[in-house]
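Have a look at the structure below before the remarks.
With one protein chain withheld, the remaining protein chains of the complex are depicted in position.
For reference, chains read A, B and C in written order, and residue numbers begin at 1 within each chain.
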Amino acid sequence: MSDNDTDQRAERLAELREKFGRHPVEPKKPFHQGASLRDRQPRFCALESGHRACQGCGEALAARLVMECAGPDVMVANATGCLEVFTTPWPQSAWQVPWVHSLFENSAAVASGMEAAMKARGKNTKILAFGGDGGTYDIGFQALSGMLERYHNILYVCYDNEAYMNTGIQRSSSTPHAASTTTSPAGPERMGKRHLKKDLLGIIAAHHIPYSASASVAYPADLQRKVRYAMGINGPTFLVVHSPCPLGWKHDSHLTIEVARRAVECGLFPIVEMERGELANVMPIREVRPVKDYLALQGRFGHLMKPDDPRAVEELTHLQALADYNITYFNLRGEGEDPADTVGISQVARDRAAGEA
Amino acid sequence: MVVINRGAHAEPGTSLEFKTGNWRSSECPVHVHAKAPCHAACPAGEDQQAWFAWLQEGHVEEAWRELVSKNPLPSVTGRVCPHPCETACNRTSIDSALAIHNVERWLGDEAVAKGWAYPVEAPAEDAPCVAIVGAGPGGLSAAYHCLRNGLRAEIFEALPEAGGLLRSAIPPTRLPRPALDAELNRLLALPGIKLNLRCKLGRDVGLDELKHSHAAVILAPGCGLSKEWNIDGAVPTDLHEGLHLLREFMDHGEFPEARRVAVHGGGNTAIDLCRLMKRHGVEQVTLITASALPGPDTDPEDLINVVPRELEEALEEGIEIIEHATVKRLIMKGSRMTGVEIVALKKLLGTDGRMHRVQFEGTERVVSVDMVIPCIGERVDPEGMHNLMNRWHYLDARDRWSRTPQENVHAIGDARGDRGTVAEAIGDGRLAVEAVAARLQGRADPVEDTRPEMPASGLNPVYFGRISRTAVPKLPVAERTFEAEIEGDIGRMAALREATRCLSCGNCLACDNCWVMCPDNAVIKTAELASDGSHYVFDLDFCKGCGICAKECPTGFIQMAEDTWHEGD
Amino acid sequence: MREALEGSQAIARAVALCEPDVVAAYPITPQTHIVENLSKLVADGELHTEFVSVESEFSAASVVLGAAASGARAYTASSSQGVLLMAEVLFNIAGMRIPLVMTVANRAVSAPLNIWNDHADSMAVRDSGWIQLHCENNQEAVDTTIQAFRISQETDLPVMVCMDGFVLTHTMEVIDIPTIAQVRKWLPPFEFKRALDPSDPKSLGALVGPDFFPEVRHSHHAAVTKALPVIEKTDRSWARAFKRGCGGLLTTEGPKDAKIGIIAMGSTVGTLRSGLAKTEDAGVRLIKLRAFRPLPEEALREATRGLDHLIVIDRAISPGLGGILGTEIKAVLYGTPDAPRIHNHAIGLGGRDIPETIVGDLLSAIEDPDATPFSVFDADLTMLPPEDR
């Protein structure tokens, strides 16, 4: 191991100490040390390769991004769902942090117990709770609400792929209006889901918790900043991460990021931050796209792409109106160019450090 | 043997035992270092993307060294080149091209100012020596690349000064002489280059003699003579042809008396001449060209072959340009010219499958002038090289390496007849020397860069915000003289800023997108194992072939390829 | 120290003596007083624990799951509907082999809504893989609660301490509460080897496919079965330390040559004992079954040896089958030579008061030529329309 690695590691630990104001546990198998290149990657890898997510899985990506800036002194409670199934088919596990799966609807409660245990045992290890939209918006909502109300020191991350994907694409309360799923199929009598996507953040906001936010896999830097911020808060925090599902949304696997990006750019998935339930920050959209650009990439909205069908036109217009509403409501247009807007935050530059290496 | 533990818990990271790499159904990601279009378009062979990469990292000298690995005269080309690189720049699909030539000039000037050493070593005393005829850009480039290839160079120049048309045909307003001299002198001072002035082929030295005394001969005489010009056999009694007028003016500062002048032609010489005459006091200067002015629908094949900014400045300065026209008849009052009849003309595909210039009857009109100056191009002075001339009166260079039918003799630059820019001559010089060096070392011809070019569609523009091109100061029309350089210096700050606009087409930016966005953690960051300037390798044991990395690679450096590509690894 | 205490209060005190790290519970009649008493102990500074006031029994179970999985001694309590709402988590806790303790204040399960005592709730989760121990009185409930923590950590299994709702939870009686020093000496500190720990990051609750599931299930079954000697050993150890036991797996009372036996679980045993006192000449062997899961098959066969008749008292039924304990005991005795005839009766469902006189009725029923193999013994069928009898 080179000095450089040691320095990086020390730096990382120092950063963690700074962030948490506490001493993180030294992992038994330290990160970016070891024989293989994989072991020496300059990031904390809590979600290893070899997991069985679909090609182009947005959720797998989101979870890895979250864990990178949450670990290593964390423990995870994971709701039943794709993430759980594809990471831990016994005897294998893709997790490099303590991880527990109990049930579909109780990750917030299990996490509450874990956090209580940490408090009782005088430890500072941060607890994360993970759930999909089914386990968060729907069946696990009560446990989540209880967790927030009891003010546990937990970051709850909802990987929102807008349907029950684990069981084969059934609608959830997070499924967008007019999306076709196996339980809200489009047909002569129906244009996909009849109801609206639940305004979960609004409900979370009503819990008056220190911090809640939305993020998207299309904007990893923003996502990771939010995770770091939330990790530093002593109290309940909530993050919903828009995570496309190529299988369920019916788009090509390589388009995962593109689809997620367009969802943000059209206004259907606003990226916002709330402090104590008050809107504190939004990611402005530099160039607003029509929702059609977003919808057209996905088979689940295929029935809307029929200009000759007045019902399709109506629903398409409806979705545009919903996006417009978000843009107005959250003031997503911003005021001029902003390094943190949808374009600014995406910009890449030649990595000087890498260039000199 | 599996042993099931209590509660069926799993140990950390054991998923690594499960290789998801066999999930790839058809394609896997590969790193493809495609040619940046600027590089593909550069006749001198520069890899602009490569030296902008150094600039992006703040390494100015390294950028210059990368640049001069191909083109030893950036200070010159940064002023005179029509920069096809900028025309090709993929950035035009986002906002506008990088100001490549301005940055090139700044780099060249920086090197002069700072005295950076050319990346060459003195050749061995007994190294083979190449004879180079002509000390214009092509010959100088050839000499320089001899050093780069461990050869010595001996230049034979007919004129008393080196520089060729850089000195004789390009006005100081475009290429100030101090800039030219500074760069030339640095180059000529390199050990291993011997310059013989006032030494004319055919007069002072013979080709056969050179072939005998030197390891190879590279002919770079340029085109010293004007092409013959007449209108149906008629010429004005006091015919002045363009290149001659230009040289005369640069030597003596005088033009023949005229109030209204028509220049017939469409190259840089024509434009330079128009602008100098206008500035000299000629009331009306009209350029009659068969080509087209730039416009949204202009066919590149049909476009007037001049440096775009020069054209722009000419129009600013009040030069009238009549496109798609030619001179059909000279109107004389006795020996005095009163006007020219012009007719509309266009290049059209003929029934023989070739392009022809077709004049359109009934479009004739008269432009009143008292002088018409032909500026239709130049030809080679064949002295000493008669048996190398082809039927178009150019030197018979036959391939990329400018080989002629005579063994060990190459003919480069304008004298080939199919070149027309300083950059092309510089490129020719390098290629010819590379071929010579290969032959001398018993190697095959150097392999051409066959990499595919990265089109704008191969990039992901999402990752590049709109950044406007740096506007470089220019002298106002009223302040333009015969000496002062019209275009200003871009300056360090702006040059570095401009570098940040480079899209790095086809090359790895080390932006981490692939590393960050791989859902399968199958991109490994490593400077050691990565090739082609990349910082990543794919762990195909785990890559499922989703294609996100390729889609989200800003520069198109990652592409999806048939999975068989990696078989046998 | 002996004190006159309400059952719930005594349980709260017992739990506090075990110094749990995390307590999570949601109130439900008749478990409420346990939660209230624990809350008060916390508020009064007498119990230093993370008390998580959850929003449902479901979360209560989940919280203790998470807490125990994180290496904390954890405790919860519930009853009836609450147990059923927990059901999913209860299976999960056991399947993950997580040690923790839960009190079930046994109560009927609706509908119809009924808050009174029977065993329908714990019976409904008998297959969850928990250890289930039944208590006859509040002293046993206190002692069993403390024992349960030790059994739990020794077996890596969760333990359900079943005590009859109201009949025990709301009854004040004289109870000897151990001192904290005694408990600390007897109960080792909590240890869970597989606890979540960033320095040894295991994944708990993995997906187990058909390739391994039967083996995992078998190991769970084996673990619960192997808890039998642990339960016994623990009670013996307790008896040595505290000069009183809780009856190990089961106890028998009465003449050795008895030909009739009565077996029951929980507080009913006391009433039956009281009733038998009036019929001393009956020669009846009273069997108190403490361990329902694991079911002590060998001990049951031995306890019933020599009997001609065995009356099995159930406090819950499985509609369409009959008594649950009765059916299980039939299965245990199947193929045993000279096995007694089983008379299976459910009594006291939904809190129907069980008078001591029922003993005589039960004994008489042995000779009743019209008796069915199973009956809801104290149901007055004349209240039902003929077609519903």
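One rule holds in what follows: a contact is a pair of C-beta atoms (placed from the backbone, for glycine too) under 8 Å apart; a residue touches a chain by one contact, two chains touch by 3 or more.
As a working rule, contacts and distances are computed from a predicted model.
**Student:** What is the protein name, per UniProt, of the chain that does not appear here: "Peptide/nickel transport system permease protein", "ABC transporter substrate-binding protein", "Membrane bound protein complex subunit mbxG" or "Pyruvate ferredoxin oxidoreductase, gamma subunit"?
**Tutor:** The record for the missing subunit names the protein "Pyruvate ferredoxin oxidoreductase, gamma subunit".
**Student:** So which of the visible chains would the left-out chain be touching?
**Tutor:** Across all of the complex, the chain we cannot see touches C.
**Student:** Have a look at C:Ala4, C:Ala111, C:Ala181 or C:Met383 and name the one touching the chain we're not showing.
**Tutor:** Final answer for the missing-chain contact: C:Ala4.
**Student:** Which one, C:Val42, C:Ala87 or C:Met172, makes contact with the chain that was left out?
**Tutor:** C:Met172
**Student:** Touching the hidden chain in the complete assembly: which of C:Gly82, C:Gly245, C:Gly326 or C:Pro340 does that?
**Tutor:** Only one of C:Gly82, C:Gly245, C:Gly326 or C:Pro340 touches the chain omitted from view, namely C:Gly245.
**Student:** Please give every residue of chain C in contact with the chain that is not shown.
**Tutor:** Contact residues on chain C toward the absent chain are 2-4, 6, 29-30, 115-117, 137, 164, 166-167, 170-174, 228-229, 232, 245, 247-256, 267-268, 270-271, 273-274, 276-278, 280, 296, 298-299, 302-303, 351, 353-356.
Note that only the chains that are shown with their structure count from here on.
**Student:** By mean C-alpha coordinates, which chain is most distant from chain C?
**Tutor:** So the farthest one, by centre of C-alpha atoms, is B.
**Student:** If you tally the C-beta contacts for A-B and for B-C, which one comes out higher?
**Tutor:** Pair with more contacting C-beta pairs, A-B versus B-C: A-B.
**Student:** Taking all protein C-alpha atoms shown, work out their mean, then name the chain whose own C-alpha mean is nearest to it.
**Tutor:** A
**Student:** Please report how many Å separate the Cα centroid of chain A from that of chain C, as a whole number.
**Tutor:** About 43 Å, centre to centre.
**Student:** With chain centres taken as the means of their Cα atoms, state the distance from chain A to chain B in Å.
**Tutor:** 49
**Student:** Could you state the distance in Å from the CA-based centre of chain B to that of chain C?
**Tutor:** Here chain B and chain C have centroids separated by 90 Å.
**Student:** At which residue positions does chain C touch at least two other chains?
**Tutor:** Within chain C, residues 96, 201-206, 208, 212 contact more than one other chain.
**Student:** Give the residues of chain B touching no fewer than two other chains, as numbers and ranges.
**Tutor:** Expected reply: 2, 4, 8, 10-12.
**Student:** Quick one: in the complex, what on chain C touches chain B?
**Tutor:** Per the touch definition, chain C meets chain B at residues 95-98, 156, 194, 201-206, 208, 212, 215-216, 219.
**Student:** Could you pull out which chain B residues touch chain C in their complex?
**Tutor:** Chain B reaches chain C through residues 2, 4, 6-12.
**Student:** Provide the residue numbers of chain A that touch chain B in the complex, in ascending order.
**Tutor:** Going by the criterion above, the answer is residues 29, 37-38, 41-42, 45, 47-58, 60-61, 64-65, 87-97, 217, 220, 246, 252-258, 261, 286, 337, 343-344, 346-352, 354-357.
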